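Yeah, one chain of the complex is gone here, protein chain that is, but the others are all in their spots.
Order of writing sets the chain letters: A and B. Residues in each chain are counted from 1.
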Amino acid sequence: MRQPIVLHVDLSHGTLRSELVPKQVTTQFLGGRGVNAYYAYKMIKPGIDPLGPENVLIVGPGTLTGTTAPCSGRTSVTCKSPVTNLYNKTNSGGHWGAELKYAGYDYIIIAGVSSHPVYLWIDNGKMEIRDAREIWGSDIKRTNQLIREDLGDEEIQVATIGPAGENRVMCGYINFSWHHAAGRAGAGAVMGSKNLKAIAVRGTGGIKVADPINFINISNKVRQELANDSGTKTLAQWGTSGSLPVVNELYSINNRNFQNNYIEYAEKLSGQYLVEAGYLKGRIACFSCSTACHRYVVNQNGPFRGVNGAGPEFEAMASLGSATDVSDTEAILMANQICNQLGLDVVSAGSYVAWAMECYEKGMLTKEDSDGIDLRWGNGEALVQMIEKIGRREGRLGDLLAKGIRRASQELGGDSWKWAVQAKGLEQSCVETRSAKGYSLAFAVNPRGPDHLMTETFAEYGASPEAVELIRKITGDAKYATPHLTEKRAEIVRWHEDTYAITDALGFCAFSSTAAYAVNPENMAAMYNAFTGESLSTDTLMEAGRRIVTLERIFNIREGARREDDTLPWRLMNEPVSSGPRKGAINSPEELNKLLDQYYDLHGWDRKTSIPTHETVEQLGLLDLTKDQITE
Amino acid sequence: MDEKVILANPFKCTGCRVCELVCSFKHEGMFVPSLSRIRIVKIHEMGFNNPISCLDCSRMPCVDACPTGACQVMKVDTALCIGCRECIAACPFGAMDFNPTTRVSYKCDLCEGDPECVKGCIPGALSYQVGSNQAKTKRRDRTTIRYELVREA
Partner (left out) sequence: MVSNRISIDSLACTGCKDCVVACIEQLQQRTQKEDDCISSRIQVLGTEPLFFLTICRQCIEAPCVDACITGALRQAVIGVMLNDITCIGCGMCTMACPFGAIWLNKDREKSVKCDGCPNHAIPPCINACRPEALQLEQKARIAGTHRRRSSEKMITIERRVDGPETSSYMTHGGNG
């Protein structure tokens, strides 16, 4: 294993420079998300404009990306978010990260703003900033085709933004290798603000492993374990949306912008229905993943014909479907396809439309605002039209929504902020937190907002024997594997946080480490050790995860975020669950405060401000990095 | 000739490229998909993944093209290969490629009868089967049809 190389790109001056990542940094932060966080902390000065030249965009595949380690193809993107004005890490699968490793680089740090649209071309250690004026404005599919034509190579991998990112739409995403996206909190808008259209990579090099025989044996063993896991099997068979009916039966789905939590038409939004109705044409896998949960769908009939591309995930189905009350599967497929072509994060885009629909229902918005689109609940055509308008920033409403719902509700005024289901500025993903207390704590303390992809305490549902066993391991008693309890949530959340951090740092997929349990910390440590030749214990690895989480917290502290920012959307804290067995459940401020106290105490952070104490920082070895910058 | 062959079903392939990784690990000792004997072609526009390894054609254009006799059935004799890359140009499937470090062509050698790629393929797109004569004939026919159509292009 070689020492990772970071490529510094300064778009303002058009310069490229590469350097080794210091050994100490890789030991402390492992790689991927961790090293990204280190560079973000060092390079992003507090208080800067996220869409200005001072912001940097850091792209880094995980340490084990490019090897046979199962489900290890993920890439982390880190920047300061224009949506929350805080730390943002977002994560994508696909084949791009592995290709970057084969090209001889491990991290790309993009600073400055180019004077005209450009794209970056990395060909086996040769780098070039190329003109993208001809490509600017094209959708994701066309961009991929144009870049392949321009470079005359079919086997390159492209990370690109769509028109949404170019237009600085707050939910613009970065698309990786056609079908995968680093979606949340506006990474695409940051890339667009730098006038950077795409990063094309081609690599024919290889990755050497310190202990090859051991490494391949462990990874083969874990791959088999993963293949035999029941959760993985369901995921492979029905995709992420296969679990939608189950979530619906738990009365935990977002319907009509979190007003209801149960839908009658759940089976029409399920992965099973995609198969039955014949939309599903194939499965797509990320690099080195044997699960292949991503879908490929085609629909050539009905008013929404012309769908041919990556299929909707759970979040897409819930956000574009049940959140807006649209039950027409074909309309959702179409809306999903438009999101994928324009480069919109489906979770946020669906939330925007759901918020607009509620405003329309309550008379805050009229047909005049929406250019004649009838934004009543369940109108599939309106959903499709509105998504297109947001992505292209057309019309008054399209432009308003493109600013994100926090800003939109501030501009619209009235009570509209109450049903803007956001915290820290980011729209909540379609998971119910009122009836799951671990989720509510995890969402509240998440550095980028209420979102399930930084920490998802899936195990607290106790849905499988493995999950119950995990909860028993963390808390010492299996009885805590119930989501309604508030006890021991801090422990559960912290374990998941640490695990998510190392999962992202090493490049693994969260599905393999916290939804299925084959890629557990022990296995991750074994693979990391075989890869690097070091001998870290599982605890050291988990501590590295905690170090990453703490550094991310300090980043936000430096930006001015305090305990009062660790909160949940207003609606979830003030309006109880309306139906189902957990009717009346709510995230009350008292309850959240109790959970936060537990959590800060466990972490060794100050209860009043949520600033990590001097001892905690010292213990984690972050003192040198952060000493000048935090004052209590 | 060995009766067992690697059969690829492109409709089962998810494009995870584990086969490329384990193949290159076995033959090159590191993870380098560009030197793998089996390659996945991704046609993203159609969501189609096609595993391509040596199909062991009956007409063998690569063997015909080789001036030194280095390119043989499921094997390249590295001592004889002069690196003219005629075999690569001749193979209509692109199943052969060139290793710029060792400076010889390579193709699938079935891992001495125990292909790593098949063992690593969890979606079950690859299988290593004792081709009954019928199956082999069928496969050959199919290959020939494909070969002719590719030549037409």
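Just so we're on the same page, a residue touches a chain if its C-beta (ideal position, glycine included) is under 8 Å from a C-beta of that chain, and two chains touch if they have at least 3 such contacts.
This is a predicted model, so every value here is computed, not measured.
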For this session: Determine which one of B:Glu28, B:Asp56, B:Glu86 or B:Glu116 touches the chain that has been left out.
Result: B:Glu86
Exercise. Which is it among A:Gly14, A:Gly47, A:Gly125 or A:Gly278 that touches the chain not included here?
Worked result: A:Gly278
Problem set entry | In subunit A, positions touching the absent partner | 152-155, 204, 236-237, 275, 278, 280-283, 292, 296
Seminar exercise, completed: Note that subunit B touches the absent chain at residues 9-12, 14, 39, 41, 43, 46, 48, 50, 52, 67-68, 81-86, 88-89, 91-98, 100, 103-104, 122-124, 145-146, 149-150, 153
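One rule holds for everything that comes next: only the chains that are shown with their structure count from here on.
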For this session: Return the distance between the CA-based centres of subunit A and subunit B, expressed in whole Å.
Result: 37
For this session: Within their complex, state which residues of subunit B touch subunit A.
Result: 11, 14-18, 21-22, 24-25, 28-35, 44-49, 120, 122-123
Problem set entry | Interface residues, subunit A side, partner subunit B - complex | 66-68, 95, 98, 102, 141, 144-145, 177-179, 203-209, 212, 216, 220, 223, 227, 236, 281-290, 292, 296, 298, 308-310
